[in-house]
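Only a portion of the chains appears, each positioned as in the full assembly.
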Amino acid sequence: MARVVVDVMPKPEILDPQGQAVANALPRLGFTGISDVRQGKHFELEVDDSVDDETLAKIAIGFLSNPVIEDFVVRRLS
Amino acid sequence: MSKIGVITFPGTLDDTDAARAVRYAGGEPVALWHGDADLRGVDAVIVPGGFSYGDYLRAGAIARFAPVMGEVVTAARGGMPVLGICNGFQILCEAGLLPGALLRNAGLHFVCRDQKLRVERTSTAWTGGYADGAEIVIPVKNMDGRFAASRSTVDELEGEGRVVFRYTDVNPNGSLSDIAGISSADGRIVGLMPHPEHAIDALTGPGDDGLAMFRSVLGTVLA
Amino acid sequence: MTTTVHVDTTGHAASTPDTPQPYRELGLKDDEYTRIREILGRRPTDAELAMYSVMWSEHCSYKSSKVHLKYFGETTTEEMRAKMLAGIGENAGVVDIGDGWAITFKVESHNHPSYVEPYQGAATGVGGIVRDILAMGARPLAVMDPLRFGAADAPDTRRVLPGVVAGVGGYGNCLGLPNIGGEVVFDPSYQGNPLVNALCVGAMRVEDLHLAHASGAGNKVILFGARTGLDGIGGVSVLASDTFAGDEGGTEPMLDPASRSSAPMLDPASRSSARKKLPSVQVGDPFTEKVLIECCLELFREGIVVGIQDLGGAGLSCATSELASAGDGGMHVYLERVPLRATGMTPAEILSSESQERMCAVVAPSDVDAFMRVCRKWDVIATEIGEVTDGDRLVITWHGETVVDVPPRTVAHEGPVYERPVSRPPVQDDIVAATPDALPRPSTSDELRAEILRMAGSPNLSSRRWVTEQYDRYVRGGTVLAQPSDAGMIRIDESTGRGVAMSCDCNGRYTYLDPYAGAQLALAEAYRNVATSGARPVAVTNCLNFGSPEDPGVMWQFQQAVRGLADGCAELGIPVTGGNVSFYNQTGTTAILPTPVVGVLGVIDDVASRIPTGLGAPGDTLILLGETHDELAGSEWAHVVHGHLGGQPPVVNLAREAVIAAVLRDGGVSAAHDLSEGGLAQALVESTLVTGRGCDVELTGDPFVALFSESSARVLVSVPDPDAFTARCAEAGLPWTRLGAVSATSSLRIEGVGELALPELSEVWEGTLPALFG
């Protein structure tokens, strides 16, 4: 068993209104010094040891993210 | 009578409405079930709106793997007219039948309003009944309606005249180039965010501007 | 996780009578605990204590309100009852609307959870009321959401309102239920205690009515829908702790026990002691509920459901005890069969879990296979968890050991009943004496014009579009009227056009000034809104939101409101078919404005004959039905311009309301809009803006009173043939005033006041909520 993390983020050229909304709200709440915010998704998977990296990449690219608009990163936690 | 299939996925909401619109237009709606790899002999397919599988991962991302979608993709590649409305449009994009993707509305809220559109292309299976450049009002109602694609994809769509509907007045969701709906190159597959099935009579909708879409396809498949 | 679950069996309880139990932490009083021991002849087990404590809470047992609610029954005549297929006491009221159709509708509160987690609180509020309607055997058709928030510009309102609205929309939209109306009201008294009420309407064929009872020994009990997790077990988690935190003992209970458990926003202590003492916030899964609805409807169609009950507050405790109590036998539940989402849950936790999207059905053994087949088709988890027995006990076992053995009626229907002290607060005299008569009034035309604009842009009167745009009002294709109409209207039968209209209203300021009259004014407004759509009002539901029942002044408000509402319904001849009570809505010792939200259901034979809202065609004559008096106490004008609240609310005239409704149903009206908060000025502003047409109006009498008084029983109508129409008014004894005419211009022109161009008005009216909430 391993824990695998997949982070999916909007591509840099894609408008990210959610991140934008957070960035705009922070100064209003009195928090300064944060110049940019992007918001994406964070998945945590419990994975059998039999699942190899190639399979994980397939899951991430074909399902958890849409390559038209998103990038992803897969990490195995020890 | 021409048979128009209407797919129901778990979480589909506007299937009864799409079927009603087909009936109003003079066609015979046929219910198609997500789990059956079977189009039941229909002449065209509507992928209706809703929140298939809750739209939890990404709108349309799970539904596109349903058994019935395999059949839809094959039939569409063979020229069968397919209309994706709202969630249906999102599913067609996820399935690769139409380019681009639909993202969270720029305002970050669900938006339900009577929306003005311009019909930009009438040489499709679903818009033949409209006058060129016609201005119509039909409801838009979605959370993820912002059309996004790479610059080159948008240029290609514009260049080939594949933008079928454009928002006029206001852009409700931040779609690129005010795009409300697009088609495949051959015009057989159309996807749009607004809901023509909710504009089939003035009693329950803003008018009946949507009815022509269902009449158009009946003309197409009869021809 | 390898938690060993310590199980307190009935045998163990009998042999350890002196074990101290945390009944106080669970909200039970000493005498209530004593009564439980008497009923059982021993101390309760942990699981039994969990069941009794939650079922005997104010929220589930109505212990403070019962003695007053009886009055609804006492004032309902046989004639009013004639069309009522189910009434108070069932999951939701049901009325026969003709052609074999039955309508079921109910409103419920989800106030406190929506303060703690606005999105999820509101979402699960919608989910809960929809399951109530489903449990009657009906297809849910539409929802409404009466909402109350603190001051519009208060920072916390900026946290709560957007979350609540997104939650109502997020759940309802995903469920495919059109939102056909509601309310958004701001008042500082709701600061820290917003009101999130949710209403659902459903329809069924009369013969499909399913009532919640478990009968027929040998029948199976099936739990289906979502898995059971640790959601909302809140208070009950003290049972699983080894040591009981006594820190809550001395504090005044501000919230009813059912919701108090969710009060700690973040209890640092709870983090260390693993999952113990969880806040009772539930997360909704509208997709699962949508599938559950379709699954249930298919089960109903197959005719294989003997009884059904939704799982809401109090979860399985409530469902099993109510099903068994209402049936003709006992029940045996094998608790270890319940599909769980978390490991190591104790029987008490499983019984108290408020996991959403679950239902419980009673099914004949021969139909179990068919039942399971339908559930599999919809991917709904279904588990046979027990059976109906021929005894009269509810027995719950856990891996063969008995953890509950109780007479179910004592849990579900024979909870404690309190006669709380009732007394009219001494300050009430001062409140009534402080009339608005001395407040400076605008008099010049410029002042009047400016006041119209100021009122139109005030938070309570400004456009609700920012809210309603987040709600799908089209789905299902049957919505005939929704915002901005006075009432929502849906078509029930496509072949005949038969439909229903629904409105819910309350002005808490009126109720504060005079709870008896205020409740009647709420009824009058909802009734009038429904009538204004062209429908015939037939039945009433309510959600009574009040402060602490332990405050005799609040109890007086409650008692007066119930009496006012019941007497009003009797006068109008329409029954109260159900409702909900929410007490403990207060911050510190300050209660909210008493807020008895009243929902009125109307029937219309053919929705094609509905009356559109706003103005008719240019040239149509504008007529004001009813009479205007100098009535500004509790008005929006006094509130917005002077921050004043005192005096007597507008006079109630229910007989007049009924005459107006009858005249409107007769036809001859091209459009209508009722007058309520903001008076005629606001009705004109809204009517012009929603239709985009102008009008020319001449006022009679004092122009300020004509514009801003909130006299009840008034409706603005557009009529193509004024002579015929006014002749009918005269015949019906209905006073009317000719106001002017709909014009082909785009401005609202009021003689002696001036001209208001629609674009200017629109900017003011539409701008307020977006500016506040983005």
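The chains carry the letters A, B and C, assigned in the order they are written, with residues numbered from 1 in each.
Definition applied: a contact is a pair of C-beta atoms (placed from the backbone, for glycine too) under 8 Å apart; a residue touches a chain by one contact, two chains touch by 3 or more.
Computed from a prediction, not measured in an experiment: that's the story for all the values here.
Peer 1: Each kind of chain is drawn once; how many of each are in the full complex?
Peer 2: Number of copies per chain kind in the whole complex: A x2, B x1, C x1.
Simple rule for what comes next: only the chains that are shown with their structure count from here on.
Peer 1: With chain centres taken as the means of their Cα atoms, state the distance from chain A to chain B in Å.
Peer 2: 29
Peer 1: Using CA atom averages as chain centres, what separation in Å is found between chain B and chain C?
Peer 2: About 36 Å, centre to centre.
Peer 1: Rounded to a whole Å, what is the gap between the Cα centroids of chain A and chain C?
Peer 2: Computed value for the inter-centroid distance: 39 Å.
Peer 1: Please set out, as single numbers or ranges, the residues of chain C touching at least two other chains.
Peer 2: none
Peer 1: List the residues on chain B that touch chain C in their complex, please.
Peer 2: 10-11, 13-14, 16-17, 20, 50-51, 53-56, 109-113, 139, 141, 143, 195, 197-198, 203-205
Peer 1: For a test of understanding, state which residues of chain B touch chain A in their complex under the given definition.
Peer 2: Its residues touching chain A are 57-58, 61, 93-94, 99-101, 103-108, 146, 148-150, 174.
Peer 1: Using the touch definition up top, name the residues of chain C that touch chain B in the complex.
Peer 2: Residues of chain C touching chain B: 166, 169-170, 173-176, 285-288, 290-291, 378-379, 468-480, 491, 607-608.
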